[in-house]
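Every protein chain of the complex appears in place save one, which is left out.
For subunit A:
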Amino acid sequence: MDMGGKQSDKILDWLQEKLRKHSDMVYREVKHGETQVRILYLNSLIDEKSIHEKIIQPLYALGDEQAYRGYVRFLPVSRPLSDDRQTIMNGILFGFAFLMLGSDELFLLDVHHVQNKTIHKATIETVIQGPQNALSEDIAINVGLIRARYRQVSLRFEQETAGKLSQTGIGMLYDENLVNPQVLENVKKAIQGVKVEVLQGAGQLQKHLTKKKRSLFPIMMITERPDRVAFNLSQGKVVMLIQGTPFALIAPSTFYDFFSSMEDIYQSYWIKKSLIVIRYLGLFISVLLPSMYVALTAYNPEVFRVQLALSIAGSRIGVPFPAFVEVLFMLLMMELLTEASVRLPKTIGSTAATVGGLILGQAATEAGLVSNIMIIIVAAVAIANFVIPITAMGFAMRFVKYGIFACTVAFGVIGMILGMTGLIIYLVHLDSFGEPYFKMYYAPTPEEIPRKPKGGD
């Protein structure tokens, strides 16, 4: 016992030495009667009020040492531990308080102060009528949100960490009965293989989970909606929650998933179908319209009816550039505008959109730099792009159109078809954790969700 006491003192000395330069380190010794309590923690991570309530107050209230020891042992937040220095250090850095009772019992107290635990409204994937809240930035709260929507024993929650420096917590959720074990295995392996210094975003994790260094399309869904998470769990998917972001990653995902909104489930049949048709229409417009304009005006104007051909020719009177330069110029302006309005504070954002969109467009036509029809096309492309419900896919499609556009400028309609074919070939070749990716039309049918055979084990 004496040896143990010395050991404990050494640990304390070591900790204090290591954390000497941390001005948020707090070390306290409290003695009441026979009972001696020593606490060490970083006050920036700790909820000091709960230390006071849970540790200090009972010490004076209980008085008796044995009773107090028993109390601390059964405190739900306390974790007894051995004298492994590194574990203690990690614990302190993670937001635990280190507590030494007498000179032989060591505890880590989970009294960390949860930041950003507020639940905000969903702002990125909004639905009109349906659940309104998004995930929070804390895993524990998120798991709670999801469990509240998916009350099954088979819902498993496993924790991992990733990030050499950040030690970010990653929570994996899946329905044990529905998940495809192969996919689960792949995901687990991928998480363990993540090599990154600081992990802070869902998109970042996704990037490191995919084997390819350079990828264009998201093969994992990023969502902020707990209802989408619950829905996907019921389809046998694996959900990853990342500490510190209100976004969850869902794997595996198909192309169709990125074109479905949670609204679809809450709407009636025909409305849902029409909405999906509209989204795909939007996709084709945003990807193909600029190419189509160049292919048809500069290579094959006979496709138009004569009235339209003449009015397009009329609107291009005085435009000093070839059509493709005109298109590129306007698309570039549009990209700048979109990018600027994302980065700008909300209050200035709308001003930028007005100045850029209205005034620039108007002035450009009046100055004779671009044709009227071009403005309509660029506006249609921009709006159509925002129809894609999941932003990650929207971003990908924003850049795909330039590839097809390049083919079109060089080779006309044939080039456009070639570019489109190339895109389809690429999409077909992708897979998401072993599941085929390019599935355009339907949500998975019950048969496609792999289920464990009943009574199997």
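We take it that contacts are C-beta pairs under 8 Å (C-beta built on N, C-alpha and C of every residue); 3 or more make two chains touch, one makes a residue touch a chain; residues count from 1.
The working rule: contacts and distances are computed from a predicted model.
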Per UniProt record, name of the chain withheld from view ["Ger(X)C family spore germination protein", "Membrane protein", "ABC transporter permease" or "Xanthine dehydrogenase family protein molybdopterin-binding subunit"]: "Ger(X)C family spore germination protein"
Hidden partner chain, touching residue among A:Thr35, A:Gln267 or A:Thr297: A:Thr297
Residue among A:Leu93, A:Ala148 or A:Leu310 touching the omitted chain: A:Leu310
Touching residues (missing chain, whole complex) on subunit A: 297-302, 306-307, 309-319, 322-324, 407, 409-415, 418
